[in-house]
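Written below as structure tokens is the structure these notes are about.
Excluded from the complex is one protein chain; the other protein chains are retained at their positions.
Chain nomenclature is as follows: A, B, C, D, E, F and G, assigned in order of appearance, with residue numbering initiated at 1 for each chain independently.
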Amino acid sequence: MRVYLSGEIHTDWREQIVAGAEGLGIAFDAPVTDHAASDDCGVAILGAEPDKFWHDRKGALVNSIRTRNGIEGADVVVVRFGDKYKQWNAAFDAGYAAAMGKPLIILQPPEHDHALKEVDAAALAVARAPGQVVDILRYVLEGTLPG
Amino acid sequence: MRVYLSGEIHTDWREQIVAGAEGLGIAFDAPVTDHAASDDCGVAILGAEPDKFWHDRKGALVNSIRTRNGIEGADVVVVRFGDKYKQWNAAFDAGYAAAMGKPLIILQPPEHDHALKEVDAAALAVARAPGQVVDILRYVLEGTLPG
Amino acid sequence: MRVYLSGEIHTDWREQIVAGAEGLGIAFDAPVTDHAASDDCGVAILGAEPDKFWHDRKGALVNSIRTRNGIEGADVVVVRFGDKYKQWNAAFDAGYAAAMGKPLIILQPPEHDHALKEVDAAALAVARAPGQVVDILRYVLEGTLPG
Amino acid sequence: MRVYLSGEIHTDWREQIVAGAEGLGIAFDAPVTDHAASDDCGVAILGAEPDKFWHDRKGALVNSIRTRNGIEGADVVVVRFGDKYKQWNAAFDAGYAAAMGKPLIILQPPEHDHALKEVDAAALAVARAPGQVVDILRYVLEGTLPG
Amino acid sequence: MRVYLSGEIHTDWREQIVAGAEGLGIAFDAPVTDHAASDDCGVAILGAEPDKFWHDRKGALVNSIRTRNGIEGADVVVVRFGDKYKQWNAAFDAGYAAAMGKPLIILQPPEHDHALKEVDAAALAVARAPGQVVDILRYVLEGTLPG
Amino acid sequence: MRVYLSGEIHTDWREQIVAGAEGLGIAFDAPVTDHAASDDCGVAILGAEPDKFWHDRKGALVNSIRTRNGIEGADVVVVRFGDKYKQWNAAFDAGYAAAMGKPLIILQPPEHDHALKEVDAAALAVARAPGQVVDILRYVLEGTLPG
Amino acid sequence: MRVYLSGEIHTDWREQIVAGAEGLGIAFDAPVTDHAASDDCGVAILGAEPDKFWHDRKGALVNSIRTRNGIEGADVVVVRFGDKYKQWNAAFDAGYAAAMGKPLIILQPPEHDHALKEVDAAALAVARAPGQVVDILRYVLEGTLPG
Partner (left out) sequence: MRVYLSGEIHTDWREQIVAGAEGLGIAFDAPVTDHAASDDCGVAILGAEPDKFWHDRKGALVNSIRTRNGIEGADVVVVRFGDKYKQWNAAFDAGYAAAMGKPLIILQPPEHDHALKEVDAAALAVARAPGQVVDILRYVLEGTLPG
């Protein structure tokens, strides 16, 4: 099973899921989570841009090679919304995955429930903690429940 | 041509586009923009829910009948990001439209450029004002430029 | 908007929906609801079969010309589960519609909730009465709520 | 070859097929067949729900991660209808598989023939015993007939 | 409803179906049935070919503009096998329609049953006379049986 | 029938086809053929770019709203290669149309035969003059040959 | 690379291709070529049918599990037309493969050229001998030509 971990890059939720899922035989994919590399990959490889808009465009297009392939190749897509920032790319990924019929798990704190209601409604599970995502993946693969 | 107008519901940008596009023969679709109706449609029709999470879920699912059909039937999808709120449903719609290969126009103020870079990178145009969207639609249909 | 009304054929729920939706400009489709004609269409047109299994097969195949086209051409699929019978064709239609990404509304009495939980989970609304289906369709088309 | 075994979970038909198909190199998938775990997986992982409807919904959505992936990844889908219960999820899976163009084998007792005629008409074989399913899989893979 | 009438071009079966279906509001499509025009359209329009193989290729490619569009736009595809000739293009059209999920009706005399068993198995009806095809179309559209 | 006329914009081949096809009931689409408008549409509507690369990018993206929709909505795509220029957008459109399974007619002078052999091999006809395209369209629609 | 070998089952053309392609790393699939088993598989496994039509239907449906999967999983589909029989299933497979966009190689004697012109026009190569098919496969994989 391939699982794509989209969204927030400032906490260790991916590491928690990967560690918790050890032994389940899952291949995890994710966007590049090095913030600086992700922001600058376009100009670092393809040449500088004086205009920030095109600087960002070049990087976003290069990153989309990875994110699109990651979502399209996934059996399950997990999208994490954290406490901060706009996180529109996370919601974009969720919409992209939903339109492709990918099983979607949203990982988000309760304070975002109302703002995420359309995103959550397209998901098969809304989790509050990385451990719940692991529990779902284990259940889906092995049929066993926690505890 | 069918154009779906997704996103922000607190300013009159849709009215401006519809008025500006008069005579072009475009059929416009949009989500329900009555905020209260949109929030409560699920429980108003299908029965109250004591838990706000399911109250929201019911409404979001009913609304998605309209939004999914609107996007899927569209020749062009315009997504507006305004000044306020999380607007994750707008970004979700953009991702959904992108995955379906729909031509996408993003309408947003420059201060969101960096946060929207992944969304913008999937779009065929990033406009700053409703009139630019009208100009694009007129150009696409009639080949004429403003001025 | 095209709406396909699948499922139970022994009560007047279709008539109630069609009457309630008058003026909304909806084109309704449905399977052949004449039970005898539906059961015998295969042999009546293509010749008798001594074996009931093939008698049924011939009819089911002919009926599927109508049901598949009805579902595939629909913008919304409503599936009604009534009080009696196995109604496996209704559940089959629901699964067929779900796999095609059609917005699905299930109309069923509460006593079937547990048995229909997988079907309901694929739906965008679970209604208890035909009038609720009408209310949803009106809301989806016109954005107005009852009352 | 991947074969998904959908439907009834109260008899050992899956075990019979898996045992009979030993040596054919088939990878079998199936829903979680632990009835209690299947019913409660949603609340056990994601938190209790006072309302049985949402209790069921949470579980059905989590289970659908496994069932959808199982059907979509299958080369052949076998759906078993037993003697008891509504089994609407089995018929739903059959419809889902049919819409995806998956080769479908229905395993059911003759007393259900009339009620299952639409489901059977979408299938490539209607078997009465698990051994017949094994015989079909062996024939499809190796071209040899029983006896 | 659009119906594509593929296959044999030496008898008046198309005319019988079109006449019988009068008043049902069906739009019928068909290949060019003028045998000489169909054979020579490529070279007549695009220039002579000394080699019969390429003469035929040019014509077959031009004809396929019509036949592919006809099948792809059809709600029902009828394929007629007559008494004579190889009729491989008819079987090719049947396979093409089947792969696209088009409801397929085969019209053929009983003496071809064994040779057409794979084609028939992909069809929703096997008719012996044009009138039966009309009866199916009327039943599918209006729910009424003959007699 | 919708026909998209892609490619060369410096001769009157489109006008010849449209005039020749009068009375056939064909709806023709095409890119914007005003060269200056086509080159500058992006910056004229969305704001100037100092860098020619992004000036071109903005315009090409806006134009692609029209060209993608034109190709995707077409029943037949005609691509004209003229005597001059690189015409890579014409070949790109041909590849795009081929991948979507659109019937493709190439209109090109014989001196390009070798260079266009891969493009021609994906086409259903290679014409030398606009009148031949008209003859094909008339034959496809009405079954009649010239002369 | 997976290659599906469809069509004639009375000569050793498949063996010739498999032997000639040794060392190329190709996985070959084919229908069941034991004529008696292929004709009787349905009734042998699922029970006798007094009516030859349904005897054939049962077998054809069971065989289609293998043939459909074989074609859908193939990178190249080779269809052989021999000297004898109607061979409509071969033409059906060719149409099925063509509609799925599978690269198609037809292997047939010149006397069938005219009758197969529509089938050949959908193919990427028309070969006369099994060795030519091997040469094509080797060229496609390794870029080397015979001699």
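Operating definition for what follows: a contact is a pair of C-beta atoms (placed from the backbone, for glycine too) under 8 Å apart; a residue touches a chain by one contact, two chains touch by 3 or more.
What you see is a predicted model; the values in this text were computed from it and never measured.
Among the residues F:8, F:75, F:120 or F:135, only F:120 touches the chain that is left out of the figure. Hidden from this view is one chain, which touches chain G at 1, 75-76, 101, 103, 105, 123-128, 132, 135-136, 139-140, 143-147. In the full complex, chain F contacts the hidden chain through residues 52-53, 56-57, 59-61, 63-64, 67, 81, 85-100, 112-122.
Counting the whole complex, the residues of chain A in touch with the unshown chain are 32-34, 37, 40-42, 44-47, 58, 61-62, 64-66, 68-69.
Throughout what follows, only the chains that are shown with their structure count from here on.
One inter-chain figure worth recording: chain A and chain B are separated by 23 Å, centre to centre, where each centre is the mean of the chain's CA atoms. Computed centre separation for the pair chain A/chain D is 31 angstrom, with centres defined by C-alpha atoms. Residues of chain E in contact with at least two other chains: 61, 64, 101.
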